[in-house]
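Quick one: the structure is below, and I'll ask about it shortly.
A protein chain is absent from this complex, but the other protein chains hold their places.
First chain written, first letter: the chains are A and B, and each begins at residue 1.
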Amino acid sequence: MNKLLKRIPFPVVLIIPIQIVMIFLLIFPLIVNLWVSQTNWSPLFGAGWWESKYIGLKNYYDMIFKDPRFISSVLRTSLIAAVCVTVELGLGLCYALLLVKDFFGKKVLVSILLLPMMILPLVAGYNFFMLFLDNGPINQMLSILLGKSVHIPWLSKPKLGLLTIMVADIWQWTPLMFLILMAGIASVPENQYKAAVSLGANRLQIFRMITLPLIKPVILIGVVIRGMELFKIYDLVFILTHGGPGTSTESISYYLYTAGFTYLRLGYIAAGAFITLAIFLTASYYILKPVIKEIA
Amino acid sequence: MILRLENLTKQFGDLVAVKDLNLTIEEGEIISLLGPSGCGKTTTLNMIAGFERATAGKVYFDDRCVNDVHPKERNVGMVFQEYAIFTTMTVFQNISFGLRVRKVPKAEIRAEVRRIAENLNLEKILDRNVANLNLSELQRVALARTISVKPSVLLLDEPLSNLDAALRERTRVELKRFHNKWGITMIYVTHDQLEAISLAKRIAVMDSGMLQQFGTADEIYRHPANLFVAKFIGNPPSNVVRGEVVKKDRSYMFKSGEYELDISMHGDLIKKALKGNKLAISFHTEDVKITRSRNQKNSTPVEVFVVELLGYDQIIDLKVDDLIIRALVPSSMEVKVDERLFMDIPVDKINLFDLETEKNIFLTAG
Partner (left out) sequence: MSKRSYWEENKLLKAFRFFAIFIVVVISLFPIFWMFSTSLKPSYEWTPATPIWITKNGTLNNYQTVLLGPGRAKGGWHELVGGELTGSMEGGAGKVSLKGESALFMPLFTSLLVCGSATALSIIIGMLAAYAISRYKFGGNFFSFFILSARMFPPIAVVIPLVIMFSIVGLLDSFIGLIIAYTGFTLPFSVWMVKSFIDEVPKELEEAAIVDGMTNFQAILKVTVPLTRGGIAATALFVFIINWGEFLVAFLLSATKVITIPVLLSKYFTTVQGRLYGPQAALGIIASIPVIIFAFIIQKHLVRGLTFGAVKR
């Protein structure tokens, strides 16, 4: 055995364990998915997967062209991702700019600002559920502010539900963008800043012409990473709206889960999963390429 | 513009970085702030530029006190040790930065940048991204960037420190040529006396936040104002011997341990300017004469302690009683360790320092 190991180049030996896990966790499922998706397997009808019928690409066809619920979940998830990333980026930038100076207690303040990120995502979801109840504090505060009784059904109307989900995610993950941007801004070489000042630039010009271009790679990383996670959004949808009312606030993950375990048309869902995978992979590959260059 | 520093002081908490600095720099001069690390030269530079606010004292541009003027309004050009070129821009964009910030019309910018670039041999690389430039090009871009806004004074922070010897030579020449062409007042900070001497017309030697001496290289070399300057200036560093002066009949003798030197030729000066009798003398290593046989009747017998060959010259450490005197002589003279030789010190070339004040009595007398 040792002799065999000695003939394999060292780096290959190192990556054997990770390859095993990845193959087991990623490749096999992909292959199984691929296969299952081409059957009409559904445990509801009592059959084990080895007894289901091969139906080729019918599941795919059905999902893409005959399933508005799936399509709208894709669109909706894209919307959530786009809005949340943008707002988190903007707010994170504001936080970072507010805290550029060193001052007494800055470390403590930063820790406090990071707290939202450190609560379990599910727990954060619960909190927002409570806050946005019809008779919850948000409505209460709005009532006081507007002088009249406000009972906005945050969690039971489609558009509002979506908004609540976005607010919850923004609350929890803006600190991440803040951290990333703060690190980026801090890494601007001080002498470049001084040079710009001595050449007559004011703060806005310095930010626009020097800081911003220098933190572009950092922004890109933040956007990609956050966007990646947002596409998979599940926990918040689950807690806040259960995809409802009806199916109007479903994200891709949520739809696949519900359809999968409620209707148990697993073959169909496998196709959905595969399509989603395909979308993710191609989109990420092109977006991640510049990011990989930064980290690799 | 005449730059004037008046009682300039900067304190960081308990640390006094710059103390009561008084300096006047004429229009178009190149002067150097020279001193060891931590002497306050960079802090002074920062106060001129506006990046540090003076704790006390004033900075005057001509007759205008600029203490409260924000650095971006001072129109001071700065060149940093690592050049601080804007890495996300091209050469053109770097040079045009100051003009763009002032919202100068595009056509004017293009013309001006071309003009400057041509003068500094940068016109061919105007569109290149700065990532691939060599050190010489980087420095020229840094210079071009500053003069585009016609600053009243150019401040350079250790411009040659991170260059190797050969490049340093070339860059020094370029900087001199730059100054000749643009005639701009230049102040640069360095810890390297060779840099200071070769580039600057006058040198301000600083130590521990205080100005030690401000004069031409020649003045500083021939008559260092105090012991610090005497020890700092000179390559290799000058010899400084502490001792006392003893008056014997009509002659004055400098004594340090067993070593004696007749300094009667400075008798009047000593009588007039020296309080007490504690004296230190300094003389350059190249002024020390070594002979194989007794040259004059009061040549000092010495023993060779260390010999260091430096190519054309050699440094010889000579042991005289408890003292070590270093001499710079041509390598052609063959000297061996432990050899016994004779040493003569030209008394007309020495400087005398009152050990109480550490000041050169040549300069404190009338």
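Simple rule for what comes next: contacts are C-beta pairs under 8 Å (C-beta built on N, C-alpha and C of every residue); 3 or more make two chains touch, one makes a residue touch a chain.
Values in this document were obtained by computation on a predicted structure and should not be read as measured data.
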item: Of A:M63, A:I80, A:L162 or A:L176, the residue in touch with the unshown chain; value: A:L176
item: Contacting the left-out chain in the complete assembly, out of A:I55, A:V87 or A:I221; value: A:I221
item: For chain A, residues in touch with the removed chain; value: 10-12, 14-15, 17-18, 21-22, 24-26, 28-33, 36, 49, 94-95, 97-101, 109-124, 126-128, 130-131, 133, 135-137, 140, 171, 175-176, 179-180, 183-186, 188, 190, 193, 203, 206-207, 211, 218, 221-222, 225, 228, 231-232, 234-235, 238-239, 252-253, 256-257, 260-262, 266, 269-270, 273-274, 276-277, 280-281, 284-285, 288-289, 291-296
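Just so we're on the same page, only the chains that are shown with their structure count from here on.
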item: Chain A and chain B: spacing of chain centres that average the CA atoms, whole Å; value: 60
item: In the complex with chain B, residue positions of chain A that touch it; value: 189, 191-192, 194-202, 205, 209-210, 213-214
item: Chain B residues touching chain A - in the complex, by the definition given at the top; value: 49-51, 71-78, 80, 82, 84-89, 97-98, 100-102, 145-146, 149
